[in-house]
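Please read through the structure below; I'll follow up with questions.
Left out: one protein chain. Kept in place: all the others.
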Amino acid sequence: MFPNRAAVESVGEAAQLAEVKGRSLWADARTRFFRNKAAVASLIMLGLVAAFALFGGFIAQYETDFVNFSLIGSNAYLGVPSLETGHYFGTDSNGRDLFARTVQGTGISLMVGIVGALVAVIVGTLYGATAGYYGGRIDGLMMRIVDVLMSIPFMFVLILMLVIFGRSIFMLFLGIGLISWLDMARIARGQTLTIKNKEFVEVAVATGVRPIKIILRHIVPNLLGIVIVYATLLVPNMIIFESFISFLGLGVQEPATSLGALINEGSRTMQFGYHWQIAFPLFFFVVTIFAFFFVGDGLRDALDPKDR
Amino acid sequence: MTLKTKLLATTSALLIATSGALYADGHATHPETGEPLASDQTFTYRDLDESPSIDPGLAEDSAGGDILRDLFEGLYNQDATGNLVPGVALSHEVSDDNLVYTFTLRDNAKWSNGDTVTAGDFEYAWKRAASPELASPYSWFIELMALENAPEVIGGDLDPSELGVTAIDDTTLEVRLTQPLPYFPQMLTHFTTFPVHQATVEEFGTDWTKPGNMVSNGAYMLTEHVPQEKLVRERNEMYWDNANTIIEKVTSLVINDENVALTRYLAGELDRTDVPAGQFPRLAAEYPEQAVSVPLACSYYYMFNLRDGAPEEIQNPDVRRALSLAIDRDIIVENVLAGGQQPAYTFTHWATAGFETPDIPKASMTQAERNAMAQELMTGAGFGPDNPLEIDLVYNTSDSHKSVAIAISQMWKQTLGVETTLANQEWQTFLEARSNGDFEVARGGWCADYNEASTFLDLMQSESGYNDSKYVNPDVDALLAEAKTADNAQANYDQVEMFIAQDAPIIPIYHYASVKMFAENLEGWPYENFQQNWYSKDLYKIAE
Partner (left out) sequence: MLSFVIRRLAVAVPTLLILVVLSFILMYSAPGGPFNSERPLPPEVLANIEAKYGLDQPFWQQIVNYVWSVVTAFDFGPSFQYKDRTVNDVIAQGFPVTLTYGFWSFVVAVTVGVSLGVAAAIKQNSWLDYLAVGVSIGAQVLPNFVMAPILLLIFTLWLGWLPGGGWSGGQWQYLIMPVIALSTSYMASIARITRSSMLEVLNTNFIRTAQAKGLPMRRVIWRHAMKPTILPVLSYLGPAFVGMITGSVVIDVFFSTGGIGQFFVNSAFNRDYSVIMGITILVGALTIFFNLVVDVLYAWIDPKIRY
């Protein structure tokens, strides 16, 4: 369910190459990226989805948690999507405006995806860079720990944590971040091993710069390309992941919602003919994930000059 | 639905013997109603989840109870309206002080291996259920039955042999109580009191409930059990009333998702399933013969935390009453649940036997009047738009609890400006929070143990272990104590309900209904049984 390690690693190799060529890598990559029509279109889609999540609330005629009591129980004919009633996407089974809720759900899903990916990337990069920089026994120990953690069925542990400590967005981030930093750590370590033998690092070491500073100032910036690609591909996976947690009823707390929670609710009522309850959230879910995948692929291709 | 109890048939053995043979072919008719019977006499229904146990001593859930009532037979059974009919016991006598019951057992009751069911089997089963060795979570039921020495036996201070139950001979069982319990015989339809076959239990240990090992005395015997998938039980040829059993095979399928279950019902795979919340009107319109809603002996309510240290705001009865008044129960039952539930202004379920719903003032007001009164009370308590009340509401995870909580929090918000924070918790966490007083407002549900008002109202007793609000009112305690021995307790119950309305330690919201889909050709379902205790042996399928 996570981005393919081998594919992401090749970006790292490309980044090494770019070192030699100098700064032109980023300019190069930009041209390459913008030549990729699918990626550009997806980027625009993402922008639209983000705008929907940010500003959709201003168009909504109702609050996300406002219940229209006259609509509960008569969804089939009164809660249908309509411009007249102001329920552009209809209402959910509890008589709430689905448009407002989809806006909120999109926002929360995007946030879960982005924050989850950020947590994973930051922890993974720092961990991997540290292990790679120090090398030797520290490296061995740190990577063994990663090996050990990789064997733990984290989804199960996360379910346990959410059940036991009650659900909260914080717990969700923590759990999701915990699961996904391991791959990043491995990739970052591999790249660090090669970077640390470069002259600029050796100069820094010779002039007595503290290791922490070297890692943050000199190594991490050179991992940037790989980090960006990995993060972009991680976001949609985080969103899918969150939807699974929502399916188990362990997602965000009512009255807040996420796309996963909305889709889950919608999938329960679709057999009764309330198609809009699943169609709208699913549309935004699918578009977001599609777009992230394409942008991620585009970035990878752009940053990896090997001709595909 | 017109099926009379089997009691009638048992008296005429000849009729049974002749009609019984007819069931074998597909063109048989029902012995009493004369309806033509379908050739396929199997009954398949949905269970939400796997039952924790199908050992009568250890079982703890109502779905397990459904299975056990088929597999085993206690001293008494219930008929279609919930009245007692003979099971293994034919009759009983009570001593003058109402403390000693002597049951006369039938001599033709057989275990599925051919052994005779004796009074000793009951004695063994009850002592086993109470023993610390078995450590049954339902041993409290033996305590509830007020059997002599029950607490001491459960606590391990006395040997189980000291429990107040003795088999005088094979067909006579003596039971000694520590206090008179008018509803004691009703309790004997509960699975904890079912007999178990001692030799089998001792031979197989915990494995005795597996198919092939289990020896049972009910109308059916266990033939297949795949946990989380299905449990199959088939006709027990040794059952004393076997000739009157029509359904050959009963299958309970574990289907977690109620919508999936409905799909499978509509595809013809099930004969009974649950109606998802809010879907009853649509299904009733589409399948008028199949969608059924009948009262069920449970009440749904919200409780306030009245312990010391709980938030100050909700210690004010006016605030609690205002919150109670602001709930439009008609919307909850008609729109949110829409399954034939009834709005509740009393804690006791309206359909409880012998209970007249008292005239609670707010019940007869319109919602507009209630809202106005609620707003007045809130203003009086010092809350208003610039000083909104903020409360937390916890409920256990479930779609319908969620829908109710969402609706109520919005009613409070729209009418009173109350800001409610919703929190759903997993069942076990929820129970822990509730019994530890770690909540402000919590969802509650209570189902009757027996069909009498005290099964609900006893929760309001200060000392009751189930009084999670920790509502303390000496007047209520006195009224309830008096009711135990009163000839007619209705007046006491009226007053207790009045106290509940006035002090609002809890907010009654609605009275449950059992909302199901039943296959069109399935007959004999005890719709009028308030506890919905059904027996597969009473069911039959008619030819279409």
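Chains here go by letter, A and B, matching the order in which they are written, and residues are numbered from 1 within each.
In this text, a residue touches a chain if its C-beta (ideal position, glycine included) is under 8 Å from a C-beta of that chain, and two chains touch if they have at least 3 such contacts.
These figures come from a predicted structure and were not determined experimentally.
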item: Per the touch definition above, residue among B:K110, B:R176 or B:R264 touching the missing chain; value: B:R264
item: Of B:P36, B:G120 or B:P151, the one touching the omitted chain in the full complex; value: B:P151
item: Interface with the unshown chain - residue positions in subunit A; value: 1-2, 4-7, 144, 147-148, 150-153, 155-157, 159-161, 163-165, 236, 240, 243-244, 247-248, 260, 263-264, 267-268, 270-271, 278, 282, 285-286, 289-290, 293, 306-308
item: Contact footprint on subunit B, counting only the chain that is left out; value: 49-50, 52-55, 58, 60, 132-133, 135-137, 139-140, 143, 151, 154-156, 206-207, 209-210, 226-230, 253-257, 259-260, 263-264, 266-267, 269, 426-433, 435, 445-446, 465-466
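Here, only the chains that are shown with their structure count from here on.
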item: Approximate Å spacing (C-alpha centroids) for the pair subunit A, subunit B; value: 47
item: Subunit B-facing residues of subunit A, complex; value: 65-67, 69, 72-74, 76, 93-96, 163-164, 166, 249, 253-255, 268-269, 271-272
item: Touching residues on subunit B, where the partner in the complex is subunit A; value: 257, 259, 262-263, 276, 278-279, 281-282, 328, 331, 334-336, 338, 397, 399, 402-403, 405-407, 409-411, 414, 422-426, 429
